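Missing here: one protein chain of the complex. Every other protein chain is in place.
Up next is chain A:
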Amino acid sequence: MSARVGVVTFPGSLDDRDAARAVRLAGGEPVGLWHDDAALASVDAVFLPGGFSYGDALRCGAIARFSQVMDTVKAAAAQGMPVLGVCNGFQVLCESHLLPGALVRNAHLRYRNRPARLRVETAHTAWTRLYEPGSEVVFPAKHGEGRYVADEAVLDELEASGRVVFRYLDNPNGSMRDIAGVTNEAGNVVGLMPHPEHAVDELTGPSTDGLGIVASVLAHLTGAVDTSGVSR
């Protein structure tokens, strides 16, 4: 039986269908979750997709943080359930304090919409364990508020503890230290701005590098690979 990966739909989510499709293509079973339903429908992992939840009112992700589903996601994440946030999902994770830092307006004020070359910095997360550390991937980036910021002490701590997961090779938004994605201390919660779910087939994406994200979490859930990474 394949693992069940919940994909949350907030009012204003855009990439929930692509996220579900990516889960299916990588061999998982996508399960739709609704923002004002606290039930997680016995999923094994949660994918918070991109878009503009609640119209980005106040700040991106600020309102979604208080949704019913996020209460349960927070509790499940604390128990070790793998949670991935992409783009707006990453913003929601930062606003929910599941990940450190914040995402603010791109330094050049322009919406960026192009493939982003990234370096995978660590395989010690539930969502990247099948990648070779140091390898390069291409995921589409499309955001106006993707500049990762945190104070210097937090950035130093992230670097020192190996919690920078993805780094831009051509920083598209002014993110501090070229950070494109980070993880929590336990390695089960990962957020990144570029979209692995749009890089899952040759016809529509710039690469198929994104399949490894879901494949990683499936491997993590079935314990199919060495667990020296995540369960440090």
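Note that in this section a contact is a pair of C-beta atoms (placed from the backbone, for glycine too) under 8 Å apart; a residue touches a chain by one contact, two chains touch by 3 or more; residues count from 1.
In the analysis below, contacts and distances are computed from a predicted model.
Novice: Out of "Signal transduction histidine-protein kinase/phosphatase MprB", "Osmoprotectant transport system substrate-binding protein", "Phosphoribosylformylglycinamidine synthase subunit PurS" or "Cell division protein FtsW", which one is the UniProt protein name for the chain not included here?
Specialist: Options "Signal transduction histidine-protein kinase/phosphatase MprB", "Osmoprotectant transport system substrate-binding protein", "Phosphoribosylformylglycinamidine synthase subunit PurS" or "Cell division protein FtsW" considered; the missing chain's recorded name is "Phosphoribosylformylglycinamidine synthase subunit PurS".
Novice: Check each of A:Leu14, A:Ala62 or A:Ala186 against the chain that is not shown and name the one that touches it.
Specialist: A:Ala62
Novice: Given the contact definition stated above, which residue among A:Cys94, A:Val165 or A:Leu218 touches the chain not shown here?
Specialist: Selected residue, touching the omitted chain: A:Cys94.
Novice: Of A:Val69, A:Val137 or A:Ala150, which residue touches the hidden chain?
Specialist: A:Ala150
Novice: List the chain A residues touching the unshown chain?
Specialist: Given the touch definition above, chain A has residues 58-59, 62, 66, 94-95, 100-102, 104-109, 147, 149-151, 174 touching the missing chain.
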